[in-house]
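The complex appears here minus one protein chain, its other protein chains still in place.
Presenting chain A:
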Amino acid sequence: MTVYESDLPGVGKKHEIELGGEERLVVVTHNTGKREVYRRADADADAEKLFELSDGLARTVGTVLEGAYFQPVATENIDTVLGGDALIEWYEVPEGSELAGETIAAADVRQRTGASIIAVEHDDEVTPNPDPGAGVRAGDTVVVIGSRAEVDAFNDAFIDPDAVGRSTDLGDAGGGPGAGDGDDADGGR
């Protein structure tokens, strides 16, 4: 596997990662910290944008992709604080949720809440990094990543609109690693 790095004057840096065959993953890191991720099917194809992430979110997702181990903590809602303001949270999608029976893209999850769904669990089958076109059904468990405000917004929009001042055992807003019952939630680093 080869990674090509090049400068984009005035914009940032570009990394191209060979995916096998002629296909490449292209990551554009803007000077502002924003990351855009593209896929290019072959040398002459136009790059197709997959998603973009803020600097902080990109680092967090990067950590997840790296295989760092996050210890889920059993609470009413399972959430994992990653340090900074970022956290990962597990939710079961209730009947009647706007997300139930919709695709992630159609429910406009990122635009509406700022949070991203990084995995969907249906029965025993887990889809990591689901396609925005992937459907979510009632009863599925979704794994959501974002800042606390974004994850709360996700909860309000799709899970439990009546939640007021939702409290979990884990950390007040900004609670650091190891908050709550002492489990090292910032695991693996």
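Definition applied: a residue touches a chain if its C-beta (ideal position, glycine included) is under 8 Å from a C-beta of that chain, and two chains touch if they have at least 3 such contacts; residues count from 1.
Simple rule for what comes next: contacts and distances are computed from a predicted model.
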| item | value |
| --- | --- |
| Listed names "3-ketoacyl-CoA thiolase", "(4Fe-4S)-binding protein", "Cation:proton antiporter" or "Hydrogenase", matching UniProt entry of the absent chain | "Cation:proton antiporter" |
| Touching the absent chain when the full complex is considered, from A:Val28, A:Leu99 or A:Ile159 | A:Val28 |
| Absent-chain contact - pick from A:Ala45, A:Ala105, A:Val126 or A:Ala149 | A:Ala45 |
| Option from A:Glu36, A:Glu89 or A:Asp152 whose C-beta touches the chain left out | A:Glu36 |
| Hidden-chain contact residue, picked from the options A:Leu8, A:Ala105 or A:Val126 | A:Leu8 |
| Hidden partner chain, residues of chain A it touches | 6-11, 14, 26, 28, 30-32, 36, 38, 40, 42-49 |
